[in-house]
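A protein chain is absent from this complex, but the other protein chains hold their places.
As written, the chain order gives the labels A and B, with residue 1 at the start of each chain.
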Amino acid sequence: MIDLLGYGAFFLVNALIFGVLCLGLNVQWGQTGLFNVGVAGFAAIGAYVSAILTTPDAADRIGGFGWPILAGWLAAMLVAGAAAALVGLATLRLRADYLAMTTFGIAVTIQVIALNATALTGGPFGIAFIPRPFSSLAETPIAFNAANLALTGFVVLGLFLILETLTRSPWGRVLRAIREDEAAAASLGKNVNFHRLQAFALGGAIMGLAGAMQAHFIGFIAPDNYLSILTFQVWAMLIVGGSGNNRGALIGAVIVWALWSLSSLAVGTFVAPAFQARAAALQIVAIGVALAAILLVRPRGLVGERATVSRDVEALAGESTSPHEPVRD
Amino acid sequence: MSLQFLADGLFAGALIGLGAVGLTLTYSILRFSNFTHGDFISWGAYLALGTVGALTGWIGPAARFMPFSFGWPLIVGGLLAMALTGLLALLLDAALFKPLRRTGHGIVMVIASFGASLALRAMLEFLFTSEPAYFSRAIQIAIPVGLGIRVTPDQAAMMGLALVVVIAMHLLLTRTHIGRSMRAVSENPALARVVGIDVAAVIRATWLIGGALACVSGIMLGLTVQIRPQMGFDLLLPLFAAAILGGIGSVWGAIIGGLIVGVAEAGAVQLIGSEYRSAVAFVLLIAMLLVRPRGLFGVREG
C-alpha cells in the first residue's frame, strides 16, 4: 500500500513535469499557433544548463558550479527562452512550415551537441549526481516522492495561474487574435511578429524549466532522454487535452503519461525479454496511430478550448484566407 | 589534403538531392512539409530488401553485374519497391492527409505527418528490429579515378542513376501533361481547376512519384551504407535543408541544394571531425532562411 502510494507520487511528479512541457507548448501552439517540433531540444537545454550549473565540481567536465537548484531552474528558463527567441527571430516572419523545420533542426543539433561536447555534457554517458530536491529524504522513498510531488504541484499550480491570467489579459487576447487571423490582428494595429516572438520565447522558457525539473527529480540525464519521441509525447498530450486550454494541457499530460506508463509496465511484465524491444516499437506505433485518429475525429481534443476568441477578430476571420490554407482536391 | 572528401560529399549530396526532389514536389503541391518523407526512404529500402529477397528466393540466386555488387534482382525488385513505396504514400494520404485537407489547416497536417513518421519508423523496428540489414555483403574495391580520389563501382552506378532520375523528372515536369499539371497545381490550385485539371489526380500522382523517388534514395543509401529503420529519419534535416536551399518546388534546385549540403557535410567532417556532421544541415538551413528564404532557384516563399 505504502509502495503504491509512493509509486503514485512518483508517477504524478513525472506526469506533472510533462504537464509543464505541455503548458509551454500550449503557449506556443495552443495560444499563438506557433508550431514547434523541437520540444525535446528546449527541454534538453534546460536540463543541461541546470545540471551543469548545480552539480558539484567534477574533474572530467567543465562546469560543476554547485549553484542552488532554484538558481539552476531560473538559468534553465533564461537560456531555453533565449534559444527560442533566436529561432523565432530567424523564422517567425516566414511560413509556419519553416518554423517546423527549424525547430526540428535545433532539436537534432542540441542532441548532437549533448552527445559530442563531452567536456561540457558528459557525452553519451550524460551527467550524473544532479542534486535532487529533498535529497535528505531519499532514504524513505515515500517521503521523498511526496515532498517532490508537493514541490512540483506548487510549481505547476503557480505556472497554471500565471498562464491563466496571461491568457485572459489583453496580451493573451492579442495572441489568440494572431492565431485566428494574422492579417486581422495586424490591421488592429498589433505588432504581430513581436507578440509571436514573446510567446515563442515564453513557451521555450517553460519547456526549459520542465527539462530542469525532470533532470533534478531523476538526478541523471543523458542525450537519449531527448529524442524526438519526447517531442511526440508532448504533442500527443496537448492534442488529447485540447490545444488552447491550460487545464486540458495538464489533463492530457496525466492521461497520456498514465497510458504510456501502463503499457510500458504491461510490456515489461507480460512480454518475454527477447521481444520487449519489438513490443516497445509497437507501443509507439499505437500512440502514433492514436494521435492521428484524434486529429481526424476530435481535432479540438478531448477537453477542448473554451470560446474566448474576441468577436471583432472572429467577424473579420470569415473574409480573409489563411496563407496556410491547404490545397483542396 | 585529399580530395576524397569532395567525392564522398558529392555522392552523399546526390543521395540527399534525390530525396529532396520528392520532398520539394510534395511540399510545393500539397503545401505542407511532410515529416514522413524520411520514413518513405526507410520503407523504400526495406521494401526493396523484401522484393529482392522474394525474387532470389523464387528464381534462385542471380549473377552479379561485375564489377557491381548487385544483379538484375535489385533492378527488378527496386522497380517493384518503387511502386510499393508510392502506394504506401498514397495509402497514407487516403487514410490521414486527405481527410485533414478537407477540414484542417495546413499545419495540422505537419503534426499528423510527424506522428505518422514516428509510427512508420516504429513499425519498421517492430518488423525488422533496429539491427542493420544489407542488400549484399560483397566487398567493393574502391577504384582510383585520379586526383587521389577513389570510388566504388556501386557509388559510380548510383551517381549515374541519380543523374538519370533527375533528367527524367525534368522531362516529366516540362514535357508531359501530368508534369505541367503538377506545376500548375503547385502555382495556383484554383486556376488549375479552372483550366480543367483534376487536382485530386495530380495529388495522387505526386504521392506516387514522391514515394518512388524516396525509394530510390533508400536503395542508394542501403546499397552504399546499410539499411536501418532510422536511416530515412536521420536524413530528414539534410533533406529539408536541401529543399529550402534550392527553393521549394525546384527540381534542379533540390539536387544542387543536396550537393551543397553533402559537400558541406563532408568538408565539415574533414575540418572538425565527424561528430558535428548532422549540425551542418541545420546551420545551412538557418543561414538560407536568414539570407534568402525563397532559396537559390525558388520562385516564391514556400
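We adopt the following convention: contacts are C-beta pairs under 8 Å (C-beta built on N, C-alpha and C of every residue); 3 or more make two chains touch, one makes a residue touch a chain.
Going forward, contacts and distances are computed from a predicted model.
Student: Which of the following names does UniProt give to the chain that is not shown: "Deferrochelatase", "Cell division protein FtsX", "Aldehyde:ferredoxin oxidoreductase" or "Branched-chain amino acid transport system ATP-binding protein"?
Tutor: The chain we cannot see is recorded in UniProt as "Branched-chain amino acid transport system ATP-binding protein".
Student: Pick out which of B:Lys98, B:Arg150, B:Arg183 or B:Arg292 touches the chain that's been left out of the picture.
Tutor: Checking the options B:Lys98, B:Arg150, B:Arg183 or B:Arg292, the one contacting the hidden chain is B:Arg183.
Student: Using the document's contact rule, name the residues of subunit B that touch the chain not shown here.
Tutor: 177, 180-181, 183-184, 187-188, 190-199, 299
Basically, only the chains that are shown with their structure count from here on.
Student: In the complex of these two chains, what residues of subunit B are touching subunit A?
Tutor: Contact set of subunit B toward subunit A: 27, 29-33, 35, 96, 98-112, 114-116, 118-120, 122-123, 125-126, 129-130, 185, 189, 199-200, 203, 233, 236-237, 240-241, 244, 275-276, 278-279, 281-282, 285-286, 289-290, 293, 301-302.
Student: Given the complex with subunit B, which residues does subunit A contribute to the contact?
Tutor: Going through subunit A, the ones touching subunit B are 33, 35, 37, 90-91, 94-98, 100-102, 104-106, 108-109, 112-113, 115-116, 228-229, 231-232, 235-236, 239, 277-278, 281-285, 287-289, 291-292, 295-296, 299, 322, 324-329.
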